[in-house]
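Worksheet: the structure to be examined is printed underneath.
Yeah, one chain of the complex is gone here, protein chain that is, but the others are all in their spots.
Going by the order they are written in, the chains are A, B and C; count residues from 1 in each one.
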Amino acid sequence: MTITPPALSVFEALESEVRSYCRGWPAVFDRAQGSHMYDEDGHTYLDFFAGAGSLNYGHNNPVLKRALIDYIERDGVTHGLDMSTTAKRAFLESFQNHILRPRDLPYKVMFPGPTGTNAVEAALKLARKVKGREAIVSFTNAFHGMSLGSLAVTGNAFKRAGAGIPLVHGTPMPFDNYFDGTVPDFLWFERLLEDQGSGLNQPAAVIVETVQGEGGINVARPEWLRALAELCERQDMLLIVDDIQMGCGRTGAFFSFEEAGITPDIVTVSKSISGYGMPMSLALFKPELDIWEPGEHNGTFRGNNPAFVTAAATLDTYWADGQMEKQTLARGEQVEQALRAICEEQSGTRFRGRGLVWGLEFDDKPRATAVCRRAFELGLLLETSGPESEVVKLLPALTISPDDLDEGLRTLARAVRETA
Amino acid sequence: MTITPPALSVFEALESEVRSYCRGWPAVFDRAQGSHMYDEDGHTYLDFFAGAGSLNYGHNNPVLKRALIDYIERDGVTHGLDMSTTAKRAFLESFQNHILRPRDLPYKVMFPGPTGTNAVEAALKLARKVKGREAIVSFTNAFHGMSLGSLAVTGNAFKRAGAGIPLVHGTPMPFDNYFDGTVPDFLWFERLLEDQGSGLNQPAAVIVETVQGEGGINVARPEWLRALAELCERQDMLLIVDDIQMGCGRTGAFFSFEEAGITPDIVTVSKSISGYGMPMSLALFKPELDIWEPGEHNGTFRGNNPAFVTAAATLDTYWADGQMEKQTLARGEQVEQALRAICEEQSGTRFRGRGLVWGLEFDDKPRATAVCRRAFELGLLLETSGPESEVVKLLPALTISPDDLDEGLRTLARAVRETA
Amino acid sequence: MTITPPALSVFEALESEVRSYCRGWPAVFDRAQGSHMYDEDGHTYLDFFAGAGSLNYGHNNPVLKRALIDYIERDGVTHGLDMSTTAKRAFLESFQNHILRPRDLPYKVMFPGPTGTNAVEAALKLARKVKGREAIVSFTNAFHGMSLGSLAVTGNAFKRAGAGIPLVHGTPMPFDNYFDGTVPDFLWFERLLEDQGSGLNQPAAVIVETVQGEGGINVARPEWLRALAELCERQDMLLIVDDIQMGCGRTGAFFSFEEAGITPDIVTVSKSISGYGMPMSLALFKPELDIWEPGEHNGTFRGNNPAFVTAAATLDTYWADGQMEKQTLARGEQVEQALRAICEEQSGTRFRGRGLVWGLEFDDKPRATAVCRRAFELGLLLETSGPESEVVKLLPALTISPDDLDEGLRTLARAVRETA
Partner (left out) sequence: MTITPPALSVFEALESEVRSYCRGWPAVFDRAQGSHMYDEDGHTYLDFFAGAGSLNYGHNNPVLKRALIDYIERDGVTHGLDMSTTAKRAFLESFQNHILRPRDLPYKVMFPGPTGTNAVEAALKLARKVKGREAIVSFTNAFHGMSLGSLAVTGNAFKRAGAGIPLVHGTPMPFDNYFDGTVPDFLWFERLLEDQGSGLNQPAAVIVETVQGEGGINVARPEWLRALAELCERQDMLLIVDDIQMGCGRTGAFFSFEEAGITPDIVTVSKSISGYGMPMSLALFKPELDIWEPGEHNGTFRGNNPAFVTAAATLDTYWADGQMEKQTLARGEQVEQALRAICEEQSGTRFRGRGLVWGLEFDDKPRATAVCRRAFELGLLLETSGPESEVVKLLPALTISPDDLDEGLRTLARAVRETA
């Protein structure tokens, strides 16, 4: 396939320099279906990116599309703030029946505004309000969002510098395996908490991703997560799991923390919760934490009802039984085998992952970007992650067919070989 | 009309206590069309609220609905981050042709994430980055959003308290007419800026709403806005107009600052920009301010393409000529006459507004809430605003028919009388 | 008198560029007595500066000197942290008998470290601890010290910039007469407090100087101070009077707030409290505010016992009756007459003051510095104050003789004339 760079005039002329993905993928996309995107010049791309984890059920999934169009056709409420609507009720009931009740999760549900960073802001506010403390502990290479509250607990120095004010009230701790197993888990964190002279402001909460997506596909072990949950309990800190990128089945189970057998105090969900790529997010928390006053946190688009419709459809369609989880784990094994083969063939590479989120790391860091560029030329959408963009990130739709998955993995292997 | 409170069980059982509108309007809404909403029990409500200003073109506007369904039907890209898409191009071209070019506005366009608070966070970041200073000046009774950056420049004490940390780097100044004209405009602000001993940290920017919607429908005079713009220029501060609620024609012209003849350095737009109630927002700024690095601010849902489609349709349909503005001003006169009549009849009331945003203030502050409650019983949706909820806020769709408008105004007058 | 600039080699070579007074007064001082200083070249200077208000009883006052040498000779404890000592007891008893009891002031006494900024830091800590709020209101052109807590409530932009971090948690309000009487007192401040949408973080306390020494000899009227005290009471804010420069008799009465008939919640005292120019400071507060835990605030030199000895001697010698106050007021009239004469003679000048603190302001701002420079050449030590150094500040020792005072005032008049 040969790709001719399109004339991007209006984008270049009018859109801010802040635009980013369009630079690495110089195409003008027009349509999308399942695991494929199509540009206006007729090129087809296999998508191993899935809207940065927002399209777990593929582009324009037909089941969801049907429900969405029906809803729009019949003039269902589109914009509802936090009014009660039939669409919201249907979502809440499906969420209760298919997600919360089977997992014995006692959560209250908050609609904090339709983006991930809104959910994180709400979670941090609530934790601070409940505990009456300002400090939050986050982890190295965490990513939680770009508004000031979320950015203060995000690790990336380049993104932090954009704040324009000193980002405070957050302290980073080492994520699992930060020292390759040479230092006992939580040695530093626990010592700081126990030492009355340590200088650490006592945290209201700890916020963690079970797999750090932007941070380089760093996978926390279940035992590390359990030890963290116990530490939080022992030290009177709330545990917030940010499941925005890893939730909704990305790691197999609906919530990524299920495997560890923990029950976080607060959970943030977004990206794939609507299933159709429409903005929606949730903050979930134990009922005893629900000390919000009516309207104490709000937001114009927190009642994005078309998203509730597709969200309910995902739950009814994919989460009424355990098939989705099984399939994801099976597809994950397929990925793992392919990555193992690549790493055996190519020195200076390493892979890691869970479910259908995988990373391929290069000692020669710029090569990860070269691989993604070459993959694009070969019709495969892949992005990098990690503090120095040294990891190729694989995030195919959970609904990808084994054949498409195989094709993409072969293209990846080729791109790796051709950049050696 | 008699309204039976529905069984709200799943809402009460599962949804957080933070929910708010559903308490004042105890119905379960199902469908909506134009200026009407319908609950599941078959009741009809005339909507003078318009999604808090997000539905300037009415609910499920048929023109936009057609474009939206066509786009979904043909599998147009739904979720696109900041990839270039044909839908984004169409929006940018319409925005350039119908909005920016005819007004000689030189702005670059940023998609900062699809909610208003995302746009404000991006605007504040950019202003601080450009000027290398942290401080921002806002105004009494301002509302700019609920994430930490936006909340710090928001006035409401109850909302601020939710932050759980001290909100700093912002200083409030008196909004227009804060002292009923007894104090010269900007006397205090300008003196603080000029006095090297004043203790004010030199601001990077000033953020202002031309009409404060949440703050009580406080209308800034054009001459006040012009003086503010001149002060900003003289004192090397950027002027940010937050046009999230008042933009997209709410006050008549597309941008609410057009009447004053000023060109703000940065403008935030959201709420009605998509026209259909779908999450979307923009930050606009002068090209010389576009010093963002690629990806320095980002967000998962900044490429909500269905919203781009309906947004472009609003521009092509309503903003290709001056009809919309004329109609809004005409409808505004209809509102003004009705409010004048109410105030003449009822002592202890006052009204104010511009275009199709109006406020009816009660000296007996709780009465505003009583009026809205009674209006709801009479089938009219109205909310209060102001620091003590002392103002009934009128925000009908711009597309409302004269008859519907008249009916709503008569219902309002009745609710006022019946709560006297 | 002709003055030859001395060779300042070791000062220039070794001392930091931060040094300041030595630049305006290029002499090497050796001895001092009463209102006179002597440099190593035999020149004599009449001192209208009095250690920036630290030498109210003159240099090396013989009564205090005797007590001090006796104490040192007999090996009295010099350094005592906060141990109980006989010298501290003597001071506390004198302070109770001569100062607190006759004025019916109920204060507890804290020794917070021997400098003014230590006292302010302690006062702000205590106010925040008592009220559980972070925000402090200060006034335009306030000066409270250079450590971070004090600097945040200090107005001077140049000094604030030295902090190297954004100074937050403080909001400035207009000092008395900031708008030449055209705006009602506290109009802005009170409105911000009462408006729940104002955006002002509710203050724990207000800190004020009754006469702003560094800020330009701005004199608050007694009725303004009373209104401020009432506002604080009404709005549940503590009132802190920083009497570091204006206390110890500088304005006539021992405390500068006595004239207004108010009882601040917290008072800071330093500078002239030891009487001999030795470091000492006090924080005084109402007993119900004394919620400190033992050792919660400390400092190495808070028990500077030789200072306690001279401090007790000042109280026993000068404050056992009302003579000191009467004499200060009489000397103040002498200054006032002289300044009136100067201002009548020289256009573009204004004067103001109370007791023995006076300011002579020049419309032609740099002239104030020129006057001080010329005065130095004529053997008179005078410094400027105000945000642009536009005010010549007169701070003679309270013990100055009428003849010395007259001589200095004549020298000042000459310097003014010769810089016209």
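Definition applied: a contact is a pair of C-beta atoms (placed from the backbone, for glycine too) under 8 Å apart; a residue touches a chain by one contact, two chains touch by 3 or more.
Since this is a predicted model, take the numbers as computed values, not measurements.
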| item | value |
| --- | --- |
| Among shown chains, those touching the left-out chain | A, B, C |
| Among A:D41, A:D195, A:D236 or A:D363, residue touching the chain not depicted | A:D195 |
| Residue in contact with the excluded chain [from C:G51, C:P102 or C:P222] | C:G51 |
| Listed residues A:G215, A:G247 or A:G299, member touching the removed chain | A:G215 |
| Contact footprint on chain B, counting only the chain that is left out | 165-166 |
| Where the unshown chain meets chain A, residue by residue | 134-135, 138-142, 153-158, 160, 166-172, 174, 178-179, 183, 187-188, 191-192, 195-202, 215-216, 386-388 |
| Touching residues (missing chain, whole complex) on chain C | 6, 8, 10-11, 14-23, 25-33, 37, 40, 51-52, 54-55, 59-60, 65, 68-69, 72-86, 88-89, 92-93, 95-96, 108-111, 113-118, 121, 124-125, 127-129, 134, 145-150, 152, 158-159, 161-166, 169, 204, 244, 270-271, 276-279, 283, 285, 290-301, 304, 306 |
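Everything below uses one rule, namely that only the chains that are shown with their structure count from here on.
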| item | value |
| --- | --- |
| Contacts with two or more other chains, residues of chain C listed in rising order | 166 |
